[in-house]
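Following: one structure in structure tokens, then a few remarks.
All protein chains of the complex are present and in place, except for one that has been dropped.
Chains here go by letter, A, B and C, matching the order in which they are written, and residues are numbered from 1 within each.
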Amino acid sequence: AGDASRNSAGGTVVVATAADADAMLPPLVRTTQGRFASELLFDPLVEIGASLNTVGDTDFQPRLAERWTWSADSLAITFELNAKAKWHDGRPVTATDVEAGYLALMDSVNGAAARANLSGVESVTADGDRRVIIRYSARAPEQFYAASVIFPLPAHLLPSDGGPLTTSALARNPIGSGPFRFVAWEPLERLELAAVEDYYRGRAPLDRVIVTVSPEPATAQAKVWAEEADVIEIVPSGDIPEALSHPHVRLVTGNGFDYAYMGFNLRDSRNRERPHPLFANLALRRAIAQAVDREQVVRAIFDTLAYLANAPVVHRQFTYDSTIRAVPLDRARAAAVLDSLGWRVDARDGVRRRNGQRLTFTALIPGSSRNRERAAVLIQEQLRSVGVAMEIERTENRTFTQMRQDGKFDVVFGGWLTVPSPGTVRGTWGSSTREGWGNLNDGRWENPAFDSAVQAGVNAMDRNQARANFSRAYQVIADDVPALFLYELRPVAAVHKRFVIPAWRADGWWRSLHEWSIDPAQRLPRDARPAN
Amino acid sequence: MNALSALAIRNLSVRSTREAEHHIIDDVSFTLAAGSSVGLVGRSGAGKSSIGNAVLGLLPRGLALDPASRITLGSDELTALDAESLRRIRGRRLAMVFQEPLTALDPSMCIGQQLTAALEAHEVARGHEADERADAMLATVGLRDTRRISRRFAHQLSGGQRQRVLLALALLLRPEVIIADEPTTALDATLQAQILDMMDALRSEMGTSLLLISHDLEVVGERCERVLVLEHGKLVDDGPAERIIASRLSRGSGSAAVARARAVRPSDESLSDPSVPLVSTRALSVHYRIAARLFERAAFTVHAVEQVDVRIARGECLGIVGESGSGKSTLARALLGLENPTSGSVTVLGRTLNVNDHVMMRALRRRLQLVPQDAGASLTPERSVRWLLAEALEVHAHARGAAALKRVESLLAEVGLEAALADRLPAELSSGQRQRVAIARALAAQPDLLVCDEPVSNLDAAARESLLSMLDALRHDRGLAMLLISHDLGVVRRLATHVAVMYLGRVVEQGLARDVLDDPRMPYTQLLRASVPTGRPRTPAVVSEERDVPRAAPAHGCSFYPRCAFPLKDEGCLSEHPVLRPVTLDPNGHTVACLKVPLPPSL
Amino acid sequence: MLRVLTTRLFQAAIVVWLVVTASFVLIRLAPGDPFFSSLEQAGVGSEDASAMRQRFGYERPISEQYLRYLGGLAQGDFGWSHSRARPVREVIAALLPNTLLLAGTGLSLGLVFGVLIGTWQGWHAESRWSRYSDRLMLGLASVPEFILALLLAMVFALELRVLPVSGMHSEGVGGLADLLQHLVLPAGTLCLGVTALLARHQRSATRHVRDAEFIRAARASGISEGRIVWRHALRNSIAPVLTVLGSLLGTVASGTLLIERIYDWPGMGRAMLEAVGQRDYPLVSGAVLVTSLVVVAATLISDLLVAWANPRLRRSL
Partner (left out) sequence: MTGRKLGTPALVLGGLGLAALLAPLIAPHDPVAHLDPVLRALQAPSSAHWFGTDPYSRDVFSRLLFGARASLGIATLAVAVALTLGVVVGAAAALRGGFVDALLMRFTDAALGMPRLLLLLLVVASTGPLPAALLAAVIGGTGWMTTARLVRQETRRLLATEHVRAAAALGVPRIRLWRGHILPGLLPTLAVAATLLFASVLPVEAALSFLGLGVRAPDASWGNIILEAEGRVLRAWWLVLFPTIAIVAATLSANLLAERVGARYQRDDA
């Protein structure tokens, strides 16, 4: 290859994060940081397109699979592998590797998140070296989307004794098929990747990708401000002015997949069989919703860097519907309803009482989320003005999750990271009485109308039909107030100016990293090509 | 002023910074001619030590020099010098022997280093040479085995040894002026004579001048040409030694002569009931293992007390005499259960002492009281005199609260101290005052046995006499048993009913006081008696006993052999180890550990 | 002394065992386990974790886990760190030197400065500068450590740009000079706190010794003021500092936590913090084992030093 192209190529990108990847192998990955690493190291068969469509195969991009053909009954898809695709150790990617990748995802020991997407897949079988056939048990709108979660693994490097993947040599020294290869990993400290010279889709212009982990968010940011790092994925709104004061920093606003909510527990926190003494009552839930100025909460915390959420859906999901109406702010109504429920303001402390009992409950918040703490304190103050005493109980993360799973709360300030497929609400808000539903529905809200609307949406083969069904579900949940939906993040990233970035993907900004390049005029010392 | 004066002091005044009107020293002026020796005497608390401190510019916190004071050393005006010049003078040209040896030595630096530090500070010698000189100096002040001694820490020495280290420090650089504050209180007469002789020699050879602060009029009379008398911080007399000493010695009250005269009074033995001893020891030994460095195995062992049998009955007073370092204090402490015996046992009131049995020790503590040798250091520095005495009363439930506080004043009066001192902290007292507070404290417990380790070493004759009579009265009237340690044989003779003589940890002669002290059989005891000062100028011709010859006990036989001047001494002394043998027919009588002393005919 | 020492070593073993046992139990009492995910991500179930639990034996009774852990320890096996995906021994081997470097530098500088400043302050206790600087020290000691750390980082690394913000090495640069540059801020922060702490103790002790008679006696023999201070006064006043240092060294082994976190120093404190957060049982126990070893060694050394300084305490520690 010409020296000239080499010259304009090169460079190092240093990514500052507050948390490290949990693993490098796709079946083991659960965190965003893990996805970052594993998706740079490993390519999937096909990749979801920029439109984030999940129905049918529209806009899906070929990766390791060059092309695919549907069977007549649509119950099987044959994928043709790219002949140039190679593992980083030089071996070609074969159909067996796809099988291995699928099996690893399905192995319950690995606990892969993507297993849920693959429930409709009957089998993945090699047909010669270059061909793989995926068979489905039934037709489904997101049939093809399921194929996009399969990451082939190098079968020749998997533990031969069938031992666990987690502790295998491959997990510590992953050999992938993606645009970057693994160089070194100091868990919780630093990760280094390097460009693959003979990548089948063309060598990435960058030489190295380095991730440095700073558990203290302020430090992670400071690194970017001091030019020690180039990218930080999320800059809190409070730090935007700081970011703007550094001329070498460029801010990129993207879309996220997180939303946060204040969820009510519909069951008694001490005895899950009994209804919650307060929140089983819809009128009370609505009264509280009427008392909360969510608009103010979102503006106070994020200014314009978050959307007000009205339902468990984010803008980038294709089912997003801006017409969903949440319970409107109306403190006078709220007060009247509370009065009518027998909760009267007591002059002693301004808190409502009924039969001598104060209108008070505790809100569980995780220790790590400043945003949710903010929201909790703001809402606490708002509720105080209508005579409702909300106590805030802040706990360390794992304790939070445990308490939340055990239903030991009155109100929880929760948040979910969703995926492009809108069907995930089955787990988070669906009735837990339904098979495979509601496993994350910690407040135990149950509404058959919601369930059936979601089911219809998931089964709809047509996007518009799906949208209509989901909108129905969203309006049901907004009216029944199992939670006050608060905000959907619009993450702002900070990137060093010297990078030329083709696109910023909402479902993973790193997905375009192999196309990033550096303006040669603005190189930093660390962009020099490593001696070796 | 004398043109030749080595030290001239004019209008020296010292005030307490707390009570500005309280003059400790009030306008004192005197000069010290080169090569002269001047005695500074006065009652305890008169301000003698303060003069010494003021001259060195080292007044303790709480005392301040009046700005009008002038102190001239040779041609240098000390009050006008900067710190560095003053430092060069101190130790080199002007040295002081501090009154209380224990506190004047750095507790965490071995004494050899403290000596070499002084040499190095004045760039006289360093390294190996400094070590040599330090060792030599320690030997000169009568310390044996200096290599080992110099690696010890202050707390591992006996009172007299510490005092000699201080002397060594002062004499080390052969200064022009030495201020010696009670330099020989912890030394036996022979050593005392030897040290004073050495200073005399320095005077005549080097022209050193000596300001000798002492209560001991005999010593002052013997060694000084001129005497200054201080009273309440004022100089009240200044004249030739003969006149002043003679007049003071002959004066009625507070005269040592009286003590001497009365001391001849035979001790009253009527009260003693030897069949029931209050305390007794059996083959008591205390050994100290000494390691100089942190991880050293014990480098050597000091046999401080070796196979000692003594007994004290109610109403008796056992006097212990012996050279410095012979184990007297150790024996006393072991007797009180303050020291773990290496072997042997102590029996108190029929019960064998067990140091680790706290219940037993607590019960016995009140009945056994100690006035330690370093009485000054035994007072808690943060506590006032009143507090300390009241506590002693309260602990033993003799009085509490207001009653205790009132009793304090009568206790103070008993030991001859003014009630006004009650609210002072120990550091604000003179050494003699502190010593008496320590005695008062021990008496407050109303013990059965009182152990007094050099109880009057820092007291003037009058205070000493009144104290001794009080103790004697207590013994007499209340049957108080006493163990008295003193270098002053006069004091021992005055108070003791029985006497034990110690040498290198062993008792070498024992018996009734009058037998042992008036008719000593052991050559060692005779030696102790020989050099008692007389109060008259001494002819330096009297050659003191050579201590530089090895004093260590020979491996076999009599340990005193090398120094023995007994005409009958022969090779046989080296073959057999002498044990105490009676020299009279009385079975409880006079015993001596000498092979050559003739036995009573019937045995 | 040697006997005392062997007894102490024996006792040390008991202490370490005690601490390890306590940590073993305590961390298991906290909610969650290494395979319990606290992710708020739709679709991540928890049923798969049980296979991993089984594999690592976390479903057995705690007594059995404990015996197995001790058995492993006896063979030098510290277990597998889940959060760092490698044997605990490797994690500790990689991180402990970093912590020791940081703590060692910070503490020894703090010791030197603290003793120097404190001695000077105590010796001149009446002087105005002594009083002012004492207040400064106290002020410094009461400023929360993380504020100090953040402030120094902001000022020196962001505003003045003279020092790196964090980590141990710059990307693409290496070598001693780079390491030292990175060491300045964290060690400096630690040093400031330690200096303030020790200076206050040293000042008080020096002030007390200053009036001792033996100091006057040393002056009387013409020893220079400097020697009096550094030979006589120091040795007789250093014990509190040595004692505090003993416990400091111990706590610093796990306690530069905030500093390591803010400056991104890859050390034990940071790892322990994360291990606790992620319920990485073996790493927590391993780290506690190491810190308790350091504590035991540190207190022993400090006791020895105290005995060295004060010969009267030598018979025992």
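Some observations on this one:
Keep this in mind: a contact is a pair of C-beta atoms (placed from the backbone, for glycine too) under 8 Å apart; a residue touches a chain by one contact, two chains touch by 3 or more.
All of these numbers come straight from a predicted model, not from anything done at the bench.
In the full assembly, the chain not pictured is in contact with A, B, C, by the touch criterion defined above. The chain not shown here is touched by just one of C:G222, C:G246 or C:G286, and that residue is C:G246.
Summary of contacts with the chain left out: across C:M168, C:V288 or C:L304, the touching residue is C:V288. Looking at B:A291, B:L338 or B:A399, the residue that reaches the missing chain in the full complex is B:L338. Panel shows subunit C; residues 7, 11-12, 14-16, 18-19, 22-23, 26-27, 29-31, 135, 138-139, 141-147, 150-151, 154-155, 158-159, 197, 200-201, 203-205, 207-208, 239-240, 243-244, 246-248, 250-251, 254-255, 257-258, 272-273, 276, 284, 287-288, 291-296, 299, 306, 310, 312-313, 316 of it touch the chain omitted from the view. Residues of subunit A in contact with the chain left out of this view: 216-218, 236, 238-239, 241-242, 296-297, 299-300, 367, 370, 373-374, 376-378, 380-381, 384, 391-396, 399.
Although one chain is not displayed, subunit B still touches it through residues 18, 102, 336, 338, 358, 362, 365-366, 369-370, 372, 374, 377-384, 386-387, 391-392, 395-396, 423, 438, 441-442, 445.
Methods note: only the chains that are shown with their structure count from here on.
If you average the CA atoms of subunit A and of subunit B, the two centres end up 88 Å from each other.
Chain geometry summary: the mean Cα position of subunit A and that of subunit C are 38 Å apart. Subunit C makes touch with subunit A in their complex at residues 30-32, 36-49, 51-52, 55, 80, 83-86, 94, 150, 153-154, 157-158, 161, 164-167, 170-173, 261-264, 266, 270-271, 273-274, 277-279.
Here subunit B touches subunit C in the complex through residues 53, 56, 58, 60-61, 83, 87-92, 95-96, 98, 100, 103-110, 114, 117-118, 121-122, 153, 155, 166, 169-170, 172-173, 291, 294-297, going by the rule given at the top. Taken together, the subunit A residues at the contact with subunit C in this complex read 12, 14, 23, 30-31, 108-114, 116-117, 164, 166-167, 171-172, 186-189, 210, 212-216, 218-219, 222-223, 225-226, 228, 366, 396-403, 405, 414-419, 424-425, 427-428, 439-440, 525-526, 528, 530.
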